[in-house]
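Please read the structure below before turning to the comments.
Only one protein chain is missing; all other protein chains are in place.
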Amino acid sequence: MITELGHFALILALFVALIQSIVPMIGAARRHVGWMAVGRSCALTGFALTALAMLSLMHAYVTSDFTVINVIENSHTDKPLLYKITGVWGNHEGSMLLWVFMLSLCAAAVAMFSDNLPPALRARVLAVQGMIAVGFLLFILLTSNPFLRTFPPAPDGNGLNPVLQDPGLAFHPPFLYLGYVGFSVAFAFAVAALIEGRVDAAWARWVRPWTLASWCALTIGIAMGSWWAYYTLGWGGWWFWDPVENASFMPWLVGTALIHSSIVVEKRDTLKSWTILLAIITFSLSLVGTFLVRSGVLTSVHAFATDPERGTFILLLLVAAIGGSLTLYAVRAPALKGGGLFAPISREGSLVLNNVLLSCGCATVFLGTLYPLFLDAMGGPKLSVGFPFFNRTFAPMMVPMIIAVGIGPMLAWKRGDLLGALQRLWVAYIATALVLLIAYYVTYGGPVLAVFGLGLAAWLGAAVLTEFADRVRLFRVPFGDSIRRAIHLPRSAYGMTFAHLGLAVSVAGFAASAYDKEAIEILKPGGTIAIAGYELTLEGVTRIPGPNYVADDAAIRVTRNGELVKVMHPERRFFPLQKQTTSETSIRTNFLTDLYVALGESDSEGNWTVRVYWKPLVPWIWIGCVIMAFGGVVSLSDRRWRVGAAARSPRRRGAEPLPAAGE
Amino acid sequence: MKRLVYLLPLVLFMGLAGYFLVALRPNHDVHELPSVMIDKPAPAFDLAGLGDPKPLALEALKGHPFVINFFASWCVPCRLEHPLLMRLSEQNHIPLYGIAYKDKPADSARLLANFGDPYRQVGIDQDGRVGLNFGVYGVPETYVIDSKGIIQKRFVGPLTAEAVDKELLPLLKKLGQS
Partner (left out) sequence: MRRFVLAALFLLTAVAAHAVEPSERLADPALEARARVISSQLRCLVCQNESIDESGADLAHDIRMFVRERLTAGDTNAQAVQALVNRYGSFVLLKPPVEPATYVLWYGPPLLLGIGLVGTLVWLKRRQTTPAEAEPLSADEARRLDGLMRGTDV
């Protein structure tokens, strides 16, 4: 009954989205206030309906309703409650529902928090979001319906893949999807702006918070996925350049470029058509990612049941959304006039460089991901494009970018003084030189590139701090004045400092992974492994029953110079239902280095394979991501973007006559 | 001229969409790895026979076109093609030889006892080395080899009735005539 309610709500949501995509658009063209207002109520209703659909599917999972095919295929009565809930999006149909739910959430947020938007712009933005919703709702209802029933009910479900039964992974998709789908807001703003034919500072200011919020969610989502891979796979890998990872990384790269270019639009009234293009491309890449993952065109072994019908449907959606918006772009963008002039050496210039490098980086990832597919389609040989390719092409592009990130913020708008900026960065040179020397000395004979990477991270970190000190005039005015300046700095300035600092921290983490050490031994209880000054003793392995698995839990005593550091407990879990074994690693971190222990197989004589890795600075990778996302949130909290802030302005734009479209 | 620049993204995207359309074409399995061994001599093997003192050796098979099927008792898709293999050997009488890939001989024997033995002879490739030399990356895989020992065709995954009737049998017929 509740399932049917959810199904019905989803169908209703389709019709509401249909109205949302047509009526406000006509209303905006005809300046009909009542028709424009329909967008808002539709967006809110649509959100309520998809939320209802989502909740009813969750209900089916939680109550283990085994008349619903989706529940049978992906759930089981023995599964812990948390995974019953998160199992909803652990499969193709449910994750598409989550996608649409996030989409309607974004549309509702736009509807709620857009009092300061001109009604026509708001109506058009909501209409574009309605169109996207129509596409995806049709996709769910026609090809991937999670509410289908079967009779008689199955005695029990097939269960969720044990690898997915993990708290870190359970919340990875919601963040990722919020990021992907959040970029639809920027996309809708871009399309609306193209229809209206105008992009100005105010437009950039409205788009920025949505882009920032999506970017933060995507950053966290990607970091969670990578962290999960790190602690699950049993050898500590955290990035594989596989097509599915790349599918999430590409929108991140272009989204980062978009955040930066929209600053230029806002401050300097230029780079307009480029920013519009970036907004379209960012969301387009999210859509292409969806297509790649779910259509089965890539050589990827993924558990989503792929079916050509779905692939064709998503391809049609792509052509409609991306093709349509790019056509509009080709027609309307040439009319967008850029204003502010600037010299190549200037803040704008550095942001343009950032955009060029990030876009080329994204294009490289795109090429590496899709080239095997192209070649195959052309009848060429089958190829693999793995990490060596990306290390040789993508990484070198990011080096000048990281160097530039340190310098760019020191340059003035319009015309910067590069020499002056470089002089003011003297502290950063010293810091970089010191780190280079120390790293080279400590790791003498080790990989030279890693030393270079650490130097790069040091440069960036020191430059960011120098820039901040420069801003508050530290040591040049009395300390109290500096504090006062720091307090009055806008939040967006803090946001930038944190985000760039986070990047520096992550880069250090990436670079230091070259220093990993490993020790793999077969141990009898009592046997020891030595690694990086630690001594690990296998004390014993005990069998412990879990809720839906049986675990072999090893007790491994870690000592350093004879003193106990920790007793670690890596496990091997056997899930009888799926007949699968998973490895539960044990990680001891002091935020500088990780000691990573995984339990391998055992033989009949009670010998266990134990894998130990010592990974310096590896936690910094994810700490850096969190700092980056935190920077985004801080910037988001800036009063200037705050919801309704402009409403305090005495003159309301809404009351003013709207410019004619395409002027 | 300037407008053309703005057209570029659309043109690039349409090209991309075209590629996607090609990639989606039916009956095209992107996961299938084409064999580089086609038209090359089959790697030599001399395997202990399963339940048979006579070894299964490539040299002994040459002289007539034949079919080699890599299978294993632990391989689920192999069960799917098993009835088809039975038909091939019982009705079409094709020279079908089996190689038990990375399987315990007792398990292979039990499989054949339970479901029927379609093979003229079965070789035991317990360490999978012969499979590796053939470029096998999963079971089942089926190879058609001509009388000179040259690999003519590979089928990846379970055989289908369609593949057998339209490809395997005509190819064998052609090889037998020449």
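Going by the order they are written in, the chains are A and B; count residues from 1 in each one.
One rule holds for everything that comes next: a residue touches a chain if its C-beta (ideal position, glycine included) is under 8 Å from a C-beta of that chain, and two chains touch if they have at least 3 such contacts.
Since the model is a prediction, treat every value here as computed from it, not as a measurement.
Which shown chains does the hidden chain touch?
A, B
Considering the whole complex, which of A:I85, A:L138 or A:L233 touches the chain not shown?
A:L233
For a quick check of understanding: of A:G368, A:G453 or A:P619, which residue touches the chain that isn't displayed?
Of all options in A:G368, A:G453 or A:P619, contact with the hidden chain holds for A:G368.
Any idea which of A:T327, A:T559 or A:T581 touches the chain not displayed?
Of the listed residues, the one touching the omitted chain is A:T581.
For the chain that got dropped from the picture, name the residues of subunit A it touches.
Considering the whole complex, subunit A reaches the absent chain at 90, 95, 161, 163-164, 169, 172-173, 176, 200-202, 205, 225, 228-229, 232-235, 237, 240-245, 247-248, 269-270, 289, 293, 300-304, 337-344, 349, 352-353, 356-357, 359-360, 363-364, 367-368, 371, 375, 380-389, 392-394, 397, 488, 490, 520-522, 572, 578-583, 598, 600-601, 609, 611, 639-640, 645-646, 648-651, 653, 656.
By the contact criterion defined above, which parts of subunit B meet the unshown chain? Give residue numbers in ascending order.
Listed in rising order, the touching residues are 33-37, 102, 127-129, 131-135, 137-138.
One rule holds in what follows: only the chains that are shown with their structure count from here on.
What is the distance in Å between the mean C-alpha positions of subunit A and subunit B?
Whole-Å distance between the two chain centres: 41.
Name, in rising order, each residue of subunit A that touches subunit B in their complex.
Of all residues in subunit A, those touching subunit B are 273, 277, 280-281, 284, 288, 291, 295-299, 301, 308, 311-312, 315, 318-319, 322-323, 326-327, 329-330, 333-334, 370, 373-374, 376-377, 381-382.
Note which residues of subunit B are touching subunit A in the complex, please.
Spelled out, the residues of subunit B in touch with subunit A are 2-3, 6-7, 9-10, 13-14, 16-17, 19-24, 26, 30-31, 33-34.
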